[in-house]
Structures are given as C-alpha cells and as structure tokens.
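Report on one structure; see the data block that follows.
All protein chains of the complex are present and in place, except for one that has been dropped.
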Amino acid sequence: MIAFVLNGKAVEVNVPAAKKVVDLLRLDLGLTGTKEGCGMGECGACTILVDGEPRLSCLLLAGQLEGRTVTTVEGLSPGEDLHPVQRAFVEEGAVQCGFCTPGMVLSAVSLLRENPNPNRREIREGMSGHLCRCTGYVKIVDAVEAAARKKGEGDPS
Amino acid sequence: MKNLYLPRSLEELWRVLEREPKAALYAGGTDLLVRMRAGMCSPPALVCLERIGELKGLREEGDGLRIGAAETHANLLRSPLVRERLPILASALGTLGSPLIRNMGTLGGNVCTASPAGDTLPPLIAAGAVLELGTPGGRRNVPLRDFITGPGETDLRPREVLLSVRVPGTGAFNVQHFEKVGLRNALACCVVSMAALLAVAGEGVVEKAVLAWGSVGPTVVTCPEAEAVLVGERLSGERLRRAAALVRERVSPIDDLRASAAYRREVAGNLLFRLLDVPPRQPGFPAVSR
Partner (left out) sequence: MGMLEVGLPVPRFDARDKVTGRERYAADHCPEGLLWAGAKRAGIPHGRVLGIDTAAAAALPGVRAVLTARDVPGTNRQGIVHKDQPVLAEDRVRHCGDPVALVLAETPEILREALDRIRVDLLPLPGVFSPREAMAPGAPLLHEKGNVLLEAVIEQGRALEALAGCEVVVEGSFAVPFQDHAFLETQNGTAVREADGRIVLVVSTQAPFRDRFEIAHALGLQVPDIRVQSPYLGGAFGGKDGATVQCLLALAALHSGGRPVKMQWDRQECFAAGYKRHAVEMHYRLGAGKDGVLRALHARLLYDTGAYAHLGGEVMELGMEHAAGPYRVPDALVEGRCVYTNNPVAGAMRGFGVCQVSFAFESMMDLLAETLGMDPLELRLKNALRRGDRNAAGVTLVHSTGIVPCLETLRRQELWTGREAWKRRAGPFKRRGVGVAAVFNAMGYGRGLPDSAIAKVELTGEGKIRIYSGVSDMGQGNASAFVQMAGEILCQDETGMELLQPDTDRSLPSGSSSAGRTTYTYGNALIRACRSLKEKLIHRAALLLMAETTEGMALLPGRVRHLPSGREVPLAAIARILPEGDRTCTDQFIMDVSRDATGTGQAFPIGFPHVFFSYGAHAACVEVDELTGKAEVLDYLAVTDGGRVINPRNFEQQVQGAVAQGLGYALTEEVLLREGRIANPDFADYVLPTFLDIPDIASRTVETVEETGPFGMKGIGEVGVNAPLPAVANAVRDALGIRFRRSPLTPERILEALRAEGRRGGEGNP
C-alpha cells in the first residue's frame, strides 16, 4: 500500500511500487487530466506537483509518492471557480489543442509561487520544460504574465 | 513488476544492497527510467536514493563546497552558496535539461551516468572536484577526472555509492565562463561545451587558466598545452587562435545524430574566442551563455 495525499485527500493505493505515476493517475485513479506525450521527460505534458514542486510523472514511480502531497490539474480548482492561472490561460488564449495545458498550468502555478513577478524571459526559462506544438508559446507567456499581474493587483485567489 | 526500495538512510541502503546486489540505483530517474523504457537495461530491482538524508545537503568546506550526491540540480541552482562559490557550476546547471528535469535530476546522477555530454562535468573537472565514495566497509576519495573512465563508464565498485561531490572554491578565478552548444535553448543535449576558469590580473594578463570541454571525447577533455599558451599574456585573437589549434588536436569527438566530429572539433576551438567577450568580474555571477 502506498499512502499519500492526492488533491487534498488522503489516499492509499495498492499498486506495484515500480508503476509509473502517470499510469497510476490515468489508468488506476481515472485522473486523465494528466497527459502523457513522450514518456521520457522531454515534453512536460505529464507534469504534476509533488509537495508543491513540478515533477514529471512519467519519470516517477508510484512508491516515490509515499507520504507526499500530490496535486494534479484536477485538484487545482476543485470547485467551479478557476485558479487564477487557469483563468489567465482561458482569457489570454493560451489554449489550443490543450494537451500540453494541464502540465503547463501546474508549472506556471509553481513558477509564480517561486517568482511572483517574473519578466517574459524568466517565464520562458521557467516554462521551458514544456513543449507545445500549437501555440508558438507566445500566448502562454502572455497568460503567465497576466496571472502574475492579476495576483499583484490583489486577486484574492 | 520490479521491486522498488526507498531506503531512508545509508544503513538501510546497505541492507537493501545486500539483498539485491544487482539492483539499479537512481535518484532523479531522468536517466535510468528513460533507458529502462527504451529497453536498454532491465535491472532486477530498483533503489531510489531520494530519501537518504546522508546524501542530501550542501555545506561549506574550506573555500569550497561539499554537495550531497542526491541534491537536485534545481536546489543547487537556487543556492546562494553555489552561485557565490562556484558560479561556473551554476552557469552549467542553468543549461541542464529543463526546470522539470532539474527538479528531479541530481548532481550525483549526472556524475555517475558519466555521459560525455554531462553538463556539470566540465565545470566540476575544471574546478578539481573530488568524489566521496562509500561502501558499508569504508569510504574513499577519488578525483572526478579519474573516476570517469569512458562513456557511461566509471570506477564505481560493486555496492559502492557516491556520497558527495567536494568542489574546491573557484574564487581565485575572476573569469568564469561556461558555454554549451546544443541544438535548441532548452531540453538540449550538449553538442560541445566549454568551461573556462581564468585568473586575469588588473592589466589583463592571464595568470592562471583551466579549461575543460564536454562532448568532444569519451570523457571531459582538458588541454594543458592550450592553457599554457594563454598564461602569462593578455588574451588576444592571436593567443586564442594558437590555443584553439591545440585544442582541436587534442579532442577526439565522434559523429552522432546531433553533429559531426568535424563540427565538434571546430567549435571546441571556436568557443575559446568567446573569452574575448567575457569581461573579468569581481566575485559575482558571470553571464550564462550558451
């Protein structure tokens, strides 16, 4: 049994410890918001937060979650209200096919936690583990910038 | 499915290794799990080192640092100590993989993987890093440059584990330059890299030079002849041309998907010219260039 906190709830899962976390989430737990794009850490689509830090769930084994706190995109805004980063992605047009989006959103949340006021260069650096084939990245940078700005303006969430 | 062990101390680790002598060790998984997925290796069991306290931590040691083998690249990059004492390592870490990879990958992993393209290896070797290796029976110290014996090959003995990397401070060098040439600006595998540590006197004369290149040989390439050409003189196009010619003779690169041997050889020399563009600095954080 592997015990950890998943999206705010304590869970115990009975899976082989060497199972990839992306498979655990998608296949065993039905949390399909986490995507798999390459299986080798090159695209970032499978990003989740472990103890608040972005991790590639394709290069993480289930046993490593023991005692940790995991946030997937589903846990970011459990109610109807979007997280400010999610809202910024919607409003700034950062979403096209959307397959990279959950991972991008989680990385952006973590990036803004570490650096609440990043410039565009810092945003690009901070997000550079994620590939997007649709947007050319520009509007994703816009969205992270907008989320930071709104936070600075005292957005309560 | 394979067994996965998550020992919380060296004590526990030694016990696991007794039971599973052929287990593969990993900390970040950014190399091992990729190779396993590709079917390049299939160890009978896995041991994850991320929870072993003795392998963590960063502390001052003389003018240098002792870095726990399982410290992540991201932690090191964030550390003011690393930026102050080993700015050249910080520069290299900033080019490694991506922030996601750096959150997972560790310095010890980069060392033990012993890839010719390992981004931290040229600066660590230039700085004279020494590895602290341990077994249940004892510990030994080995200079990094002796430890890596070939592509993916090290002097790591059975049931031996890399405990820490001890790096002397590079404060004596007021030019610290690292450049990595890759095919893109993030998520790039190194095609050629160069770490250069220079002590430049007030009037511009180079008093000391240490140079190391990555991805141009089976292991990190150094070139004392090129260093000697630079020492005792001001940096000039003429001096650098001579040094570059020596380096190009010294390297033994290969052709691969990313570049030809000829390109690597050429660029290994060319990168020296960038030193004309890096002004000597007082302690601080030199520009990262790639």
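Chains: A and B, in written order; residue numbering restarts at 1 for each.
Here is the rule we use: contacts are C-beta pairs under 8 Å (C-beta built on N, C-alpha and C of every residue); 3 or more make two chains touch, one makes a residue touch a chain.
Quick caveat, the model's predicted, so the values are computed rather than measured.
Note that of B:Leu93, B:Val167, B:Ala226 or B:Ala244, the residue touching the chain absent from this view is B:Ala244.
The chain that is not drawn here is touched, among residues A:Gly8, A:Gly67, A:Gly98 or A:Pro116, by A:Gly98.
Residues of chain A that touch the chain left out of the display are 23, 26-27, 30-40, 42-43, 45, 72-74, 76-77, 82, 86, 89-93, 95-102, 105, 120, 124-125, 127-128, 130-141. Touching the omitted chain from chain B are residues 1, 98, 181, 183-187, 189, 191-192, 237, 240-241, 244, 257-260, 263, 266-267, 269-274, 276-277.
Here is the rule we go by: only the chains that are shown with their structure count from here on.
Mean C-alpha position of chain A lies 29 Å from that of chain B.
The part of chain B that touches chain A in the complex is made up of residues 1-4, 6, 28-30, 33-34, 37-38, 46, 48, 50, 74, 97-101, 103-104, 185-187. On the side of chain A, the complex with chain B involves touching residues 16-20, 39-42, 44, 47, 53-56, 58-64, 66, 107, 125-131.
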